[in-house]
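A quick write-up on the structure given underneath.
A single protein chain has been omitted from the complex, and every remaining protein chain is retained in its original position.
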Amino acid sequence: MFTPDRSKYPEIVDGKAVIDLDSGKYLKLWQGPQHPGVTGNMSLELIVCGDEVVDCKTHVGYLHRGFEKLMERRKFIQNFPIVCRICVPEPDTNEYLYAAAVEEVAGIKIPEQAKWLRTLNMEMSRLTSYLMWIGGHAGAFGLGPIGQWAVTHRDYMLDLFEEWTGGRVYHMYMIPGGVRNILPDGFDRRLEDTLQKIEKLMSEIEKVMLNNAVFKMRAVGLGIITKDMIDRYGVVGPIARAAGMKRDVRKNSPYLMYEHLDFDIITGTKSDAYERLLVRFREMFQSIDLIRQIMKYIDNSKNIHTKLPNVLHWKIPAGETYVKAESTRGEYGYFVVTDGSELPRRVYVRGPSYSHAVALLEDLIINVNIADVAGLMTSLHTYPPEIER
Amino acid sequence: MTKETKHNPSILENNGLPEFERDYFCDARPEQSRPLAKYIEKFLNWARANSLWLLGFGTGCGAVELRPLMTARYDMYRYGIAPRPTPRQSSVFIIGGYASVKTTKRIIRSYEQMQQPKFVIALGSCPINGGMYWDSYNTINRIDHYIPVDVYIAGCMPRPESIIAGFDLLKKLIKEGQAEGANKYIENLDWYKANQKKIIKDWNMPDYNW
Amino acid sequence: MSLKDILSPFYVWKRAFEKPYTTANPLTDRPGAPRYRGFHDNDMEKCIGCGTCADICQNAAIDMVPVEGIQTSKEDSGLRPKIDYGRCCWCALCVDICTTNSLNMTREYTWVDTDPDKFRILAGAQENFWTGKETGYKLGEGYKLLDHDRITMPMVDPKEGIKSFIELVKGYSKEQAIKEADRCVQCGLCIATCPAHMDIPNYIKAIREDNIPEAVRILYETNPMSATCGRICTHRCEEVCSIGVNGDPIAIRWLKRYIIDQVDRKEIAKILRNEFKPNGKKVAVIGAGPAGLSAAYYLTTVGYSVTIFETNEKAGGMVRYGIPEYRMPYEQLDKDIDAILDMGVELKTGVEIGVTESFDDIYKNYDAVFLSVGLQDSYSLSITGEHLPGVIPGIQLLDDVTKGQIPDLGKKVIVIGGGNTAMDAARTARRLAANVTILYRRREEDMPADQEEIEEAKREGVKFITRAIPVHIDLGENKKIILHWNKAEMLDQGPGKRPKPVLIVGEAYTEAVDTVISAIGQSPIYKLLPEEIGSQIKFKREKVITDKYGQTSLPKIFAGGDIVNDIADAISAIADGHRAAQGIDLYLSKQVKVK
Amino acid sequence: MADILRTALYLFISVFVILNYGLLLNGLVRKIVARAHGRVGPPIWQPWLDILKTYAKRSAISHGVMFFLGPIFRLAGGLGTYLFIPAIYGSVMFANLSFSGDLLLVMYFIFFGQLGMALGAGEGGHPNSAIAVGRGLSQMTSFELPFALSVIALAIQYHSLSITEIVAAQQGGILNWTIFTNPLATFAGLFALLGMNMHSPFDIVLAPQEVPIGPPTEMQSSFLGILQTNRAIFLSAKLVLFMNLYLGGATNIFAMMLKTFMLYMLSVVVGVSFPRFRTEQSIRFFLGVPTLLGLAAVIIFML
Partner (left out) sequence: MKEIIQRLKQQFTISNVNQQRVDLTFLSVKKEQAVSLISYLRDFEKFSHLVFLTAVDRVEDIQFQLTYMLHNYNTHQDLGIRVLIDREKAEMASIHHLWKQAGTYQRELKEMFGIDFPGSPRVDESFILEGWDNIPPMRRDFDTKKYSEETYFPRPGRESHDPESYMKSKLYPEGDA
């Protein structure tokens, strides 16, 4: 069982650390709401002693839009364009999960080709999200060029999304019943070009970031998450994998067409920030490989959409389900309850970084140098918009 | 000014406070500033237009398109635009889409911390008329009710190109001396404050406040 | 840490000697992708203003507003979508659901402005910087939100059908009806076209929700003869159906029929429950056709005591005596009529005004009189030989068949005319085992009959000869009748006018047949009206002139149905009856209680 | 009187030139760094625009006297550093106020600005400033050590505390430069320069990610303008000093520009390649190899 070392506290009263801010020994430092280390806005109320954090409270809610409430008063089809906004840097997982949940409660089977296209979309989205993340992660330690390069390559991916779906950031592609369009002509060639560019970039990143003495000094040993913490804090995704857990929804409970694809769960052992970077780095290569595998199955002549009932007054019988998928940050899930009306009764979005961002971070950050807070946060890969919804 | 006083309603009655403490509640009255003589001002405006430091406070989804803008593909630095992490030094505030009430409070605070002349660009549908969160209980519908806005950029999200076009328009306005949002804010301060106070019920800022 | 870790990062400088990633001029170098979802563009000509785009928009971003230069007509609401870019999220659901495919998106994506109130655009109508720019997002391939295919109506096989007078259309099952109703987008364009302005979207909605009582109530609000209209209505509503622009229109008529098929007479009475107390005023209705029945029904619902006078043995008018049973089974008509009679309407049949009952008596004894006698006379062919024994009017044939007096038509029959009566007569003749040919003076596309009637007639083996003008009729050997006709060509009469058929000299034909049926139209007979009353009522080309409430120039007399309106179909007659009921209510009670 | 006036005029010209040169260096380096990022980069005149813009702000807020004095001290430090360094060997105009003991004075001035800044930033009251000042001061003391050792080694080597004399001793060929005559002291000094220039990996003080912008968090308008002015002057002053100490000084303005540019590029090349150290890591770093080098240099010349 992990308990943060709070030995630096002045006194423990009734098992609780008491920090007297007036003693002059401590300083209260607010990080955020906007902080370059986080994608989105959240703030940390840090108590620091010298350069080290002795206490932390997270404050979220800067991006709360009340999605779950809004979804309760929108028709099933009307929710389809809005769900992608829940998580800005990785919208497609939301689209897929919403569509999948609705299809499941409504009893709709979608064509196989639509599943392939969705899988392709999900993997491209994973790669896109990781590219953005790796840039941010490098930036959090002050390694500027990686951010510049990686975000540019993310943009190349967005170009592909744009010509495929018509949207750059928000694709609104995986509509319940299937997908909205086939791949444009020549897409496979341009995709391959971009993948090769990204592979080149990855080799550069490896040289500049992964094999960087200073970077290693900063990241190795930062924010170690032990195995027993994983379940205790509900940690999922690459963070759990970096601790040696073979946990990947794609493999454990295969959805879409993942069972037809050849890949392994990538795990690490040391479970520090550097190990998590390595796991994610290898998963980017894995994504590239998966995209290539998927492209072999894409056939534009096949049916991509199951005809829905008239979406303007589509009623779904009462039921409830939970569907999940592996996002870049781990298990992303939608819990949908319907009551037979035209509107969903309840849609709960289970964001993977919810527990990382609050419960885990608050304990993990103790005794961390404030210079490393940003790096720790990016290493946990939290996206506040999805925590707050 | 600790968190415990947060829900104490009496602390919100700022009327009895001396002027220097009003700042804690964003209630201080800023001073109007006037442009200088015509040609000097024109020259300075030219400099201002070509050195836009934007506050690195992406208030909503819009921030996601600021990253490409800042990085190699679009490279906003070549247009004289650079991000700045503190409001004190920034001259452009980008409202990145929707603003929740909690963020609006920080937006107002940050805006007031910026030094004049200051400019505001609003990205996307949400600050114009609520966007897709038009019926949400936690996002405002029109940012121009709370702070003056110089340029609006349509889109959801606007592409980085659109944002560059927005900056071009802002530059044009500055050079023409039309971007006087800060003075507009001061002139109509009571109206803005009334609007702000209508939605933000908890005016306490974090423990330090400048 | 190794030396490699110290040296390797300097690799970063390699990039400095490569071409920068930067786009030189982003504003011009990177147009939106061919499928880009930019600002909307709407084809003003194609758009019909159905408002479906506004319905699906989850952001309430679309307003339907009138546009200068676009007239409201029956197939176009005259409204156009105005998009608020302070709301839009570019999801393009509006494009996907657009019934006419008029709404698309351009590839333009840059719009900056200082005025937040400007971000509202009447896509396609207002001149913008993106007007005329390339189209970006369109409805994707292999994916559709709207269902364009009508649920096929189960029909009796034509070969079986012509053997008897059984009803051809079998009617939808519940699943089929709900599925068909589900296709409706509830735009409401059809309401204006329906002469009775029936609340079509809502009764379709009631079907979808499987709420038959509600559906029946909605039907009876504007039409008390739904079993009838559900079968033989000319369904012009379906012609303006927005789904029909790119697909099959909603089967509005069949859905109406489905509703009324689900309930029997008792249930209808239970649903309708007349709650008004008698107000002591009496109204006479002359003619128990759709108009008369309709007027009687609505008057009864607000407390008038109504008596219908009918010459024939049974009520129903032209619906019973002018439409063959395979289209309009008598028990269904009876169901409608019985439901009305259940409301407390008194029906006197076998009354011939001027013979068994005097018009003056009625005029004196009742507070108001509604005249709906219909068109009983057929137009004559105005050619020599039209009075020969083998030449009969179409309505005569239909009337006889209804009354069970099956005439002997012989083996070969020619029907002259192209309207629904001609089709009915021809198909009735088929059922009487004759070989039937239809002779029509214009082209097939000019025929006033319903398209499906024509098609069904063809399927049943009726032959068509078009552009054929009968010239005269002779009597031939063996009681044969010889019809002389001439081929015609169509002469263009200029824009907006119907082309005129003109004889082609030298192309004359003859045909020896057993019977010639003329079905080129009907005209009214007003002989029941006494001279002094008839002279006070104003007519125009044989039709009674009324105000919008059906009131004639004689205040106490109201009129409706085929003797008033030019369309002369059942639904118009029903609408006339409804309006007249309101008029009579207004006239007698000084207020309109009739809904 | 005329002497004083002439000196004043020369000083003015000298400062003006060095200010613009500092800004030019700044612009140039931004462009170069941008290339490594794969970007085009801002126009080369961007620093001038930025500084003009900052001075042209219409409003400014002060948190007190020290807040106001902070930037002034900083500028005084920058100017002080520069004014006692002979920028171009043999040029009257760019001889500045150099005198026999100027090396000591310059070393004092290099750190004077920092301290002044610390006071001003402290009164700004923003915790980020306070934290960054703490980091800055501790990091400063740590790179001061190798630098001081290096300077001591030089003083011993050249038997002089006058920069002009040290430069003079290096004339007459490239091999007379300290970098070749005393490589140990030079490398110790150059490591210290890396720290002084506030580029990665030693820029934790100003790091926007870790502590938004550091000490100048609260500085705005003309306060920031003064800081920017100082940054240009101070940067070139440091480079000129290092050039004089290790690269044999300059006999004309072009040589000066070339050598200082090369020196600055050292920081840039390292800075782009590495992320930043935490404070204690950089302290540990400076107290390691650079200090040892400095010590070795001193010891070698003591012997």
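Order of writing sets the chain letters: A, B, C and D. Residues in each chain are counted from 1.
In this section, contacts are C-beta pairs under 8 Å (C-beta built on N, C-alpha and C of every residue); 3 or more make two chains touch, one makes a residue touch a chain.
Computed from a predicted model, the values in this text were never measured in an experiment.
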What are the shown chains in contact with the chain that isn't displayed? A, B, C
With respect to the chain omitted from the figure, which of A:25, A:232, A:282 or A:302 is a touching residue? A:232
Given the contact definition stated above, which residue among C:9, C:26, C:201 or C:374 touches the chain not shown here? C:201
Of the listed residues A:144, A:309, A:333 or A:375, which contacts the missing chain in the full complex? A:333
Consider the whole complex, including the chain that is not shown, and state which of C:187, C:216 or C:333 touches that chain. C:187
Kindly state which of the options A:27, A:60, A:183 or A:256 is in contact with the chain not pictured. A:60
Touching the unshown chain, chain B contributes residues 101-102, 105, 128-130, 134-142, 145, 198-202
Could you list which residues of chain A touch the chain missing from the display? 57, 60-61, 64, 66, 68-70, 72-73, 104, 231-234, 236, 245, 247, 252-253, 319-322, 324, 331, 333, 335, 337, 345-346, 348, 350, 354-355, 358-360, 363, 388
Kindly note down the residues of chain C that lie in touch with the hidden chain. 49-51, 54, 62-66, 72-74, 77-79, 84, 86, 116-117, 120, 187-189, 191-192, 196-197, 201, 222, 548-549, 575, 578-579, 582, 592
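Going forward, only the chains that are shown with their structure count from here on.
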Report, in whole Å, the distance between the mean C-alpha point of chain B and the mean C-alpha point of chain D. 36
So what's the Cα centroid distance for chain A and chain B, whole Å? 29
Two or more other chains are touched by the chain A residues 28, 30, 36, 81-82, 85, 145, 148-149, 152, 170, 208, 212-215, 217
Could you list which residues of chain B touch at least two other chains? 56, 71-73, 75, 78, 85, 132, 135, 156, 159, 208
Which of the residues in chain D end up touching chain B in this complex? 30, 34, 37-43, 46, 49-50, 52-54, 56-61, 63, 124-127, 208, 212-213, 216-221, 224
Touching chain C in the complex: which residues of chain A? 74-75, 77-82, 85, 145, 148-149, 152, 159, 162-167, 170, 172, 175, 178-182, 184, 204, 207-209, 211-217, 303-305, 307-313
Can you name the residues of chain D that touch chain C in the complex? 32, 34-40, 269, 272-274
